[in-house]
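These notes are about the structure you will find just below.
One protein chain omitted, others in place.
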Amino acid sequence: MIDISCDVMVIGAGHAGMAAALFAAQKGLSVAQAGTTGGIDFGSGFIDVLGVHPTAKLLEHDDPWSAMDSLRREIPDHPYTRLKTDEIKESLREFIAFLDAQGLPYGGDGQSNLRLPTPAGTVKRTCRAPQTMIPGADALASKAPCLAVAFDGLKGFSGHQLTETLGRHWPALKSATIRFPGLDGELFPEHMALALSDAKRREALAEAVRPHLGDAQYVAFPAMLGILDCTKITTHLSQLLGATVFEIPTLPPPIMGTRLRAAFDRGLPALGVRTLSQKTVRGTQKHPSGGFTFTVGGARDEYRVSARSAILATGRFFGKGLRQEMHGIRETVFDIPVAQPSGPDEWYSQEFFDPKGHPADRSGVRFDSSFRPLGPDGQVYHQNLRAAGAILCGHDWIREKCGTGLAVATAWKAVQSLTEQLEGGN
Amino acid sequence: MDLFYAALLPVLTLAVLGLAFRAARAMRSRLDGVTGLKDRLKALPGIAATLLSPKGWFDILTLRRSLGGGPWRWMTAALIHAGFIGLLVVHAFGPWTADLFDLYYEATLDPFYFLRDLFGFMLCLGLLMVICRRLFMPRLRRITRPMDWALLIIVAGIGLSGVFWQAAKSVSPAAFERMTEEYFYGGEEEVAALKAVWTVDYDVVFPRRPDTSPETLEFGRELNADSCSSCHAPASSAFMSSAVAKVISPAAPALERIDAAAALGTLHGLFILAGILLLPIGKFAHVLTTPLNLLRRRGRSSSEAARERSSGEMEAARQEGLAACTHCGECSLRCSVAPAYDVLGIRPVLPSEKIGELGAYASGRLSGKRLDDFGSGSRICSQCGRCTDVCPSGIDLQDLWLSSLKRLKEEKLAGPQYYMPGKSPSQRMTALRGLAESRAERARAEKLVARKESYLGCVQCTTCTSVCTVVNASANPARELDFTPQQVMNLLRMGLVDHALGAGMTWNCVTCYKCQEHCPQGVPVADVLFELRNIANARLREGED
Partner (left out) sequence: METQVLIIGGGATGTGLLRDLALRGVPCLLIEKRDLNAGASGGNHGLLHSGGRYVSGDAEAAIECREEGEILKKLAPQCIEETNGLFVAVEGDDESFASEFPSHCSRCGIPCEELDPDEARRLEPYLSEKTVAAYEVEDGAIDPFMLALDNVAHAAAHGAKIMRNTRVTGFDSEGGSIKRVHVFDETEQCERTIEAEIVVNASGAWAGEIATMAGAQVGVICSKGTLLVTQDRLSTRVINRLRKPSDADILVPGGTVSILGTTSVRVDSPDDAVPTREECVRQVEDAMRMMPVLETTRYIRAYAGIRPLISLGGGDDRNVSRGFSLVDHSDENINNFITISGGKLTTYRLMAEKTADMVCAKIGVSKPCLTRTEPLPSSVSGRWTEPGRAPREFATGDARAEVMLCECELIPRSVIGEVVRGLGDMRGRSALNAINLRSRMGKGPCQGAFCGPRVTSFLYDEGVVGGMRGLAELKSFTQRRWKGQRPVMWGRTAEQTELQEALHCALLELELTGDQE
């Protein structure tokens, strides 16, 4: 058993957990973090702030901020009601600055939503996107001549699908399906990305694409143009092809997940964050004087963490922050009561694509204006505990399209609040 | 003494014959299929280059390859080598050395007297370090053999018997009597004065201690300077034997009575004769084979040597390498799979043990359990090359392992890991189908493959496949690996264990654990693949019994 002590224990390694660890470390707090993979690893890289409101009407918005004003009025328990617009923008600014420093620059002006193509051929609105994907918004908006390149063996990414769907309103969109130079059979974005770190491979790829170029001003690839060297690779390919190259996300496992993981795996330890990766909190002890002791482990208990404070960023069902049992939903770390629909039959709609979404997706822990979780009696569960991200009740990040934005902003506010409290000597 | 010289010639002859026999046997043994005399003779022209190799000589003289073991190891080797060679030069072949430098030789005369003790001291100090190393390092202690102690005892014996012999001679008054009778012309008073000097400056222990007053000593020293010192340096030159002489002086009368000096002299001679006689046997020959091997190696690294063109020369190099092992165990201290030896107790896992068995294997002298163990050891070897880097005798161990593996593979002794990856999945499944659950499987408490709980969490995200280093290294995973990691998990979930065992992925997994470290649902992908391979190996092994 190894003993660790820290100012903040971040429980969770998804978007909210990583953001919380980042912000806390940047504020000079000592941070330990436990969590498993599966959070940022499935990230599309898009930073959704708010895309649809109200979900029941499937109403999409180009201006996330005014939509958010409406949302705050109409859904009083939503986490966004405890956040000011300036705070959200600041949190995103710091988050993006970190990613930029790691080699993942972001685009979008942050004022209005971008409209970007998806591999299904639908169009998604998001607030900020990786720079490698940004030209897709321009290409889509201007309906400029564009070549979409698909690879034989990369599943779920079909050039024909894109021309059949997007192409209805974008006649200048053409597609080509080619072999990826040097690889046969099934393809994975990560392997293609690693192969493209070799300039010769990029030249061979350009060579294979060139015959299909025509008058294309843009060339769309599935997202696999490198990992943290993606800017260099995209630029080089643009030069080779004489067209602006951009990426369209793929089906999982997505390359942006790999990029985010590389960025955080390198960047957080450099800030002094002590990462206990693929380990979960298996036992908690609250101390009356404030603070916690957590036992953390994989197959067995390995670490004992004494923390002055903690941030619960464990996600929803996939993140294992909440567990659905036959008769109820439980919070898995502290067993804080979960706000949930009255009975299991109410959890899910009969229609998978029900515009109203599924009530179970809005379950989570209740919280106050500082994002402290509330216990059974409605009182603050513990003075030094905060919660961030999908574990919070009252929002449906999947249908509202507010996942990463909400995760980052609530993490930021949670860290703000904790810092003030810890510096105030609690 | 005459007996010694009388026995020397026959002993030397025997030694030479023994070495010849050993060389002949080496010619007949093969590691890599090269047996023809013609091929071996092709190696001859290379010998000239070998014997004149400047890098080779550099390695011999500076013991460069001992540095791999660290500075203390080099120091030990340097002390022993310098000490022993020094003794040969200034003592065994002293007279010839003296001629070379146009000096007058007397064993008891400086610089020879001092140098003998200096080199003897170096030798003894080096030997002490070697003995401590063998006694206090656990893994070395476990593998040290009787022959290792034999060589140490003989060399130490030569050194210590020499020191004690000199000490015994020094303290003996009989020697004094003899010498003065023959070479000193003086009366009682002069003899007495001489005795005083010889008591103080030369460690002699007389039955009755002579008067050693300063005037007597002064007188005696003048006499000594005239008569004795042309052949005798004072005892302080032979600092080691002098120290020993002082220590044994209380027992001097007893030693005198049993004529200890003569006995020690005989002992000294016997140790030397034994050393020469045993020269052809095992590691005793390293005094010849190791320098030869270092020359053969010509200062090259293992991979450089691998680019050798003549297979005859390669085979010759291998045989010399086999003979050059001093069983020092440096390789085994650094072996990266040595923990397997600690757990399994199979000796040939360790390079120092494997090389011995390799010689026997090459001449077809291994069978039964020894052969099995040799196969196991060769199989477990990860070919990391550490042993080769550190061998002070410059043996190209990496080359030895690789050339023996070829034969082991042919004889199916290298283990399934070597022949299974090259087969097709249906061939692998045919080999495995119908084999009963192995004892190892039955004994295992934690079974991952059979337990469906292992796969319950899988959400089909294919992350494990995406991060897999083996899949990444493959240009066409389906063709080379048949199934990717998460596909193997699905096969097992469906109960298709045979197909999973036959999949190339199972046999090519390098257990890097990336899959398990990235799985968001806690599926123990790497552990399962590892268990699969162990299941297959265990069943095949038991199936052959």
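Each chain gets a letter, A and B, in the order it is written, and its residues are counted from 1.
Here is the rule we go by: a residue touches a chain if its C-beta (ideal position, glycine included) is under 8 Å from a C-beta of that chain, and two chains touch if they have at least 3 such contacts.
This one's a predicted model, so the numbers in the text were calculated from it and none came from an experiment.
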Selected from A:77, A:90 or A:186 as touching the chain missing from the view: A:186
Candidates A:290, A:344 or A:375 - the one touching the absent chain: A:344
Residue of A:54, A:107, A:181 or A:252 in touch with the missing chain, whole complex considered: A:252
Contacting the left-out chain in the complete assembly, out of B:300, B:334, B:423 or B:493: B:493
Chain not shown: contacting residue from B:462, B:508 or B:537: B:462
Residues from chain B at the interface with the omitted partner, ascending: 424-426, 429, 452, 455-462, 476, 478-479, 482-483, 486-487, 490-491, 493-496, 499, 502-503, 521
Those residues of chain A which, in the complete complex, touch the missing chain: 42, 44, 48, 52, 58, 60, 118-124, 153, 155-161, 164-165, 168, 177, 184-186, 249, 251-252, 316-318, 320, 323-327, 344-345, 347-348, 350-355, 358, 360-361, 397-399, 401, 403
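Following the convention adopted for this analysis, only the chains that are shown with their structure count from here on.
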Centre-to-centre distance between chain B and chain A (centres being mean Cα positions), rounded to whole Å: 59
Chain B residues within the chain A interface of the complex: 459, 461-463, 465-467, 471-472, 475-479, 484, 517-522
Residues of chain A that touch chain B when the two form their complex: 36-39, 41-42, 182-186, 188-191, 194, 252-253, 258, 277-278, 318
